[in-house]
Every structure is written in structure tokens, then in C-alpha cells.
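Questions regarding the structure given below will be posed in turn.
A single protein chain has been removed from this complex, and every other one stays in its place.
Chain IDs A, B and C follow the sequence of writing; residue 1 opens each chain.
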Amino acid sequence: MNENVATGWSITALANPTRFISIADKVIPWLGGLAALAIAVALWMGFNAPEDYQQGVTVRIMYIHVPFAWLAMFGYSMMAASALGTLVWRHPLADVSVKAAAPIGAAFTLLALVTGSIWGKPMWGTWWVWDARLTSVFVLFLMYLGLIALNRALDDPSRAAKASAVLALIGFVNIPIIKFSVDWWNTLHQPAAVFRMDGPTIHASLLWPLMISALGFTLLFLTLHLMAMRTEILRRRVTAMRRLAARRADKG
Amino acid sequence: MRLVVETLSGERGGETIFAGVSFALGAGEALLVTGPNGAGKTTLMRVIAGLLPAATGTIRFEGGGEAFPDVASALHFLGPVNAMKAALTVRENLEFWQSLAGPRHFQVCDAMDLVDLRRTADLPFGYLSTGQKRRIAIARLYLNYRPLWLLDEPTSGLDADSTAALAHFMREHLGDGGMIVASTHLPLGLDDAQTLEMGG
Amino acid sequence: MNHDAYVFAAYAISALVIALTVGWVVFDYRGRKADLATLEAAGVRRRSEEA
Partner (left out) sequence: MIALFLRDVKLGLRAGGGALVGILFFLAVIAVVPFGVGPDLNLLARIGPAILWIGALLAGLLGLDRLFQADREDGALDVLLVHAPGFNLALAVLVKCLAHWTAAILPLVVASPLLGLFMNMTPQGIGATALTLLVGTPAIAFIGAVGAAVAVALPRGGLLVSVVILPLVIPVLIFGVSAAYAAVNDPDPFLPPFLILAALTLFFAVIGPAAAALALHHGSD
């Protein structure tokens, strides 16, 4: 996936790694700043909103738990889209996007699990309950780790690209199936009267901070993703140059 | 220092591969083991290296003093593969082997200079070409001084000038009073080397 | 642990993990930049840059 190969394909604005890096250099600081601002505003509004009538103050965890769960899904969907880019359109940067998104997605999924279990502790009395949503997010976390392990195992980028793209797509197709089966598995054993975490309608004053927080964390995710992609391109450039240096060592 | 081998025979899987092999090597002398594939060259090399037990016969290393009391402590073994890890850098590989094999001889950097591959020190070993990998494998022999070199098909996979480079290192080692037992098909330009034809 | 402690714990752990993630991304980026610099200094030119 080195430079001169990319020029052969249909050039979309981001196809050329060098141009991608220059664009990324410009966009990242702005995106990062915006993300920080949005998160700050959301948390400030969240902490000034009235407490939830049933759960008291622990509802404040919702402001970060829901965005994290959303980002876990968003991250995997982005990887699936990039995987399509690798397999269907052969976009040179698609594989870079998959490899870069995996660890960040995994981090947010882990956060979703942790905050979910902390939020559930007062209600259920234990740190972990095999609640349908928490379990499917946990399975998603395993799929993220599988993808990261695959990317680490195959160090030759071109070979790993196809493999991780296929795995990402298969994983993505399976998410609804897992969701359905876990729900079914959960209701099968658990007494149905599991306390529903978020009420049927969220009060407006709680909804706004939630939306802004979700926006903020999504921007944060995109910032990290762009930075990770830029690093991945540099890593491949370093590898290519090291191979070159090895071949040059004889002539020099 | 002398390497004395008397009526040596080796077997593999219960079947005698070669028998009645005897030779003696003094300082600065080399023995080229030739013969068709399957004639037992590799088995002979592994028996001398102590990797395989000898069926009959003896292998003695005389005059080594306390530095090289027996054959095992006096030899370097270089097989058809390079014994280096692709994931580690060249320097890490060489430093590892130096730390394992007793008293130091050449520094890692000097050994790399000898084979003229100093620039690849920090590159992963896997990125090197076959010829370069072979030269690094040879550089390992310089890290700890051992009088006896056992080279099992040293020129496998080498092009012309890498083979010439290998012959050069071998001549240098003999010049320093070392001994070489090499199994090979190519005449390595070692003029006064003894030869041992392994029967079919 | 009363309820406020849970909220604090959740935010603390989240802040920690996010900080680690951001830190790792930046550290990785700087590392590759440094590798690139040393390689450029060693006079290795990429194919596309040569005349």
C-alpha cells in the first residue's frame, strides 16, 4: 500500500496518503478543541439538571455511559464501512482506517462496560449482571479484541488488510443476531421484571446534555481516529523505508 | 590443537548412514565433505557437533588447554538455516548469541563491520536479503572465538559474490590458525583442503 | 459507597481510560515521527521522492 501504488486508482480527495496527512494535520486541532468544548458544556449542563426522580444522582453516569455505548456501536460500524472500502472499492486508506479504529473502539467499549456496571451496582447489588444490553456490548468488546489480535498477528499490511476487512464485515453482520439471541437468552433465565435503566421518555432537561455529550465524544472519537490513521500511515512509511535501507546496505 | 576422528559411524532412525570415517585436522587445516544428497554429510556434521550420538568411533579435540577442554566447547555450528529471529533487530540477535556463548572475541559492531553490514544494525532481521542474512549468521561466529567451525551447507541460497565473501571469511579463519569442517558442493577456493568423499 | 461515590468513580475511571487512550495515540504518533526522522537522517529516500 505504498505511495506509488495509490496513484493508479481513482483518486478521491483522501486517497493520497500524503494529502490525507496534510488535511489531517489541519483538521485534528480543530476537531479536538470542538470535542473538548462540547464535552465540557454537556457535563456542566448535566450536573446542573435536576436529579432523576427514581435513581437520584447516579443518573449522571448516563451522560457518559450512553455516549460510550453509542460509540462502541459507531466505531464498529465505521470499521465495517472501511472494510467495505478495502474489499469493494480497494480504497488504499480503508485498511488504515480499520486498523486505526479498532483500539479506540475497544477503549470506548470497555468504558461503556465499566460505566454500565458502576451505574448498575446500586440497583442490582453486584458489579456485573448478565443484562441483555451489557452482555451484547461485552460480546462486541470480544470482537474488537479479536480484530486487534488479528491485525497484530499479521504484520505484513497488504495480507492483513483483506483478512481484517472480512472479519470486520462478518462481525458487523452478526451484531443484530447476537443482540437478538442475547435478549432471548436473557429473558429465558432472568425474571422479566429487570429494572429498565432509562425510563420510557427522557425529561428534556436531561436529554439536551445527553445529546451534546454524545456529540462531544463522537468528535473525540473522530479526532483520535484521524490521529491514529495518520500514525498508521507513518508506521507503514517507516517499514517501507527500513526495507529500502536493508536493500541499500549492500550498494552503499 | 588437533581434531581427531577415528572410525566414526552415524545412524539415523536405526539405519547406519555412514561408517568408518577417520580424519585428523591440525591448526589452519580444512576438511571439505562432499558427496551426493543423502550420503550422510549432514548426519556426519551433526554427530561431530554433538547434536547426534555417534554409533561407533570417537571424536577427540586435543591440545585445547582449559579454554577448549572438549569438542563441544571448541566448535561453532552453522547449519543451512541462520539461527536468527526475524522479529528481532540484527543487533539484538547478535548480542543475544554473544551473551550465551562464553568469552567474547569481536564486539557486535566490529563483527558487523567485518561482514560490511553495520548499517543494518537496527533493522529487523526479517528485512534482510538471503545473502545479508547469511553474512550476519557468519558474523555470529566471530562473536566468541572458537577454533573449530562446523559449516553444514554454508553456501545454501547464496549468489556468486556472497559465496566469494564466505570463502574469504573461511580463508581468514584458517589463516588465524582455526579449523573448518564444511559440507558443500562448491569448491570454495580453499587450496590445500583435505576432502572426504561420502559414499552413496 | 453512597451514590455520589459511584458517580465520581465512573467519571474518574472514564477520565483515566480516555487520558490513556489519547496519551497512547499521541505517544505512538511521536514515536513514528522520530523513527521517520532518524531514517531520513540516515539518508534513506522514499521511492516517490527521488528525482
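Observations on the model:
Criterion: contacts are C-beta pairs under 8 Å (C-beta built on N, C-alpha and C of every residue); 3 or more make two chains touch, one makes a residue touch a chain.
None of the values given here were measured: they were computed from a predicted structure.
Here the chain not displayed is in touch, across the complete complex, with A, B. Touching the chain that is not shown, out of B:Ala49, B:Val108 or B:Ala167: B:Ala49 (per the contact rule at the top).
Residues 12-13, 46, 49-53, 72, 75-77, 79-88, 92, 95-97, 99-102 of chain B touch the missing chain (whole complex, contact as defined above).
The set of chain A residues touching the chain not shown comprises 117, 126-130, 135, 138-139, 142, 145-146, 149, 152-153, 155, 185-186, 188-190.
In this section, only the chains that are shown with their structure count from here on.
Note: centroid distance chain B to chain C, computed from Cα atoms, is 46 Å.
A straight line joining the Cα centres of chain A and chain C is 16 Å long.
For chain B, the set of residues touching two or more other chains reads 119. Multi-chain contact residues, meaning those touching two or more other chains, occur in chain C at positions 42.
For chain C in complex with chain A, the residues that touch the partner chain are 3-4, 6-7, 9-11, 13-14, 17-18, 20-22, 24-26, 28-29, 32-33, 35-36, 39, 42, 44, 46-48. The touching residues of chain A, when paired with chain C in their complex, are 2-4, 56-58, 60-61, 64-65, 68, 103-104, 107, 110-111, 114-115, 118-119, 121-122, 220, 224, 227-228, 230-231, 234-235, 237-238, 240-242, 244-245, 248. Taken together, the chain B residues at the contact with chain A in this complex read 117, 119-120, 123-124, 127-129, 131-132.
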